[in-house]
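Left out: one protein chain. Kept in place: all the others.
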Amino acid sequence: MNNEWPIWEIFIRSKNGLEHRHCGSLHAADAEMAIQNARDVYTRRQEGVSIWVVESKEITASNPSKNGEMFEPAADKVYRHPTFYDLPDEIKHM
Amino acid sequence: MLQEKLYEYLLHLGDNSMILGQRLGELCGHGPELETDIALTNISLDLFGQVRNYFQAAAQIKGGDATEDTIAMLRYEHEYKNVYLVEQPNDDFAHVIVRQFFFDVYHQLLLNELIKSKNETLVAIAKKSIKEVDYHVDFSSTWVKRLGDGTEVSHEKMQTAVNTLWRYSMELFNATEVEQWAAESGVGPDLDALKPFYISRVEEVLHEATLTLPEETVFQYGAKTGRHSENMGYILVDFQYMQRAYPNMKW
Partner (left out) sequence: MENKTLSLDEQFQKRIDNGENIEAKDWMPEKYRKTHIRQISQHAHSEVVGMLPEGNWISRAPSLRRKVALLAKVQDEAGHGLYLYSAAETLGITRDQLMEQLNSGRAKYSSIFNYPTVSWADMGAVGWLVDGAAIINQVMLTKTSYGPYARAMVRICKEESFHQRQGYEIMLSLCNGTEAQKAMAQDALNRWWWPSMMMFGPRDEDSPNTEQSMKWKIKKKTNDELRQQFVDQTVPQAEILGLTIPDKDLKWNDERGHYDFGILDWEEFWNVVKGNGLMNEKRLKDRNAAWDEGAWVREAAYTYASKQAEKRAKKTA
């Protein structure tokens, strides 16, 4: 019988005002335990003020073999960046 | 005189945390999962942190060459004031969790009163410690439920641990002379008044965990006044080893 505790992905907000960031994984039987374990494993040096946990199997990831079609087309769309536009020097902040 | 009583009272407070912390320390590396090892070690570290606060305060009262370490490690067995409960061995994970839970609920009630103490040092220590202990209660309560209401095997092991350890619970509320002094002088709580809250909180969690308190219990009292169980000598053999074998040295 496979009763191994599932893997959870842990996201920590290091301080208020910042986003949660992925910091690692751990095993836990349920979400409550995952939060407690994350607190003990990943915030024991004051690394966080908020924790999100999500079971790893719930995450859908993009397919790395499609990285070309997924991400490369954005490379030449320079007009999305402010530096694409020429403004006279007199205008300092825009 | 007053200071002497306060010193003794600090020992009551520190010794429970210290011996429980020592028991948890024995487990480090031997738990059922890495995650639980890390969690129980955190609790042990919280407890030893509290011990150091209490005993630094005690060392100041005692003066002379007294330090947190001489107070922690250089007393005779009968001078330790911890309860029977915390000296019980790590028989299995069920005993570890139930022992923790029985102590945590008491500890939380105690600290919630100590933050109102007339003694400022105690207020400061209690304020810091209460946050740690609130978490301990959460942790041990969820584990009591998880294992009580888990499998048949776990239920049985937990019920056995409850039956074994409950007899040591009421000693927590059986005030010694010093604890009575503390209550009367507003330094510490009236332990007897906390007892009904304790029992109802314990019962509440046990009920959710599908566990029950034993119907008839002959409670054990005595460790607080220095009459310890056979366990205590062996705990001290380890705990005092270095200080006894190599006296008067700095580490």
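Which chain is which? They are A and B, in the order written, and residues in each are numbered from 1.
Here, contacts are C-beta pairs under 8 Å (C-beta built on N, C-alpha and C of every residue); 3 or more make two chains touch, one makes a residue touch a chain.
What you see is a predicted model, and the numbers here were worked out from it, not measured in a lab.
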item: Residue in contact with the excluded chain [from B:H12, B:K145, B:R201 or B:H228]; value: B:K145
item: Residues of chain B (touch criterion as defined above) contacting the omitted chain; value: 22, 25-26, 28-38, 41-42, 44-45, 48-49, 51-52, 55, 68-69, 72-73, 92-93, 145-147, 149-151, 153-154, 157, 238-239, 241-243, 246, 249-251
item: Residues of chain A (touch criterion as defined above) contacting the omitted chain; value: 2-5, 7, 23-27, 29-30, 33, 41, 44-45, 61, 63-65
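One rule holds for everything that comes next: only the chains that are shown with their structure count from here on.
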item: Distance between the centres, which are taken as Cα means, of chain B and chain A, whole angstrom; value: 40
item: Residues of chain A touching chain B in the complex; value: 5, 26-29, 32-33, 36-37, 39-41, 44
item: List of chain B residues in touch with chain A within their complex; value: 33, 35, 38-39, 42, 135, 138-139, 142, 146
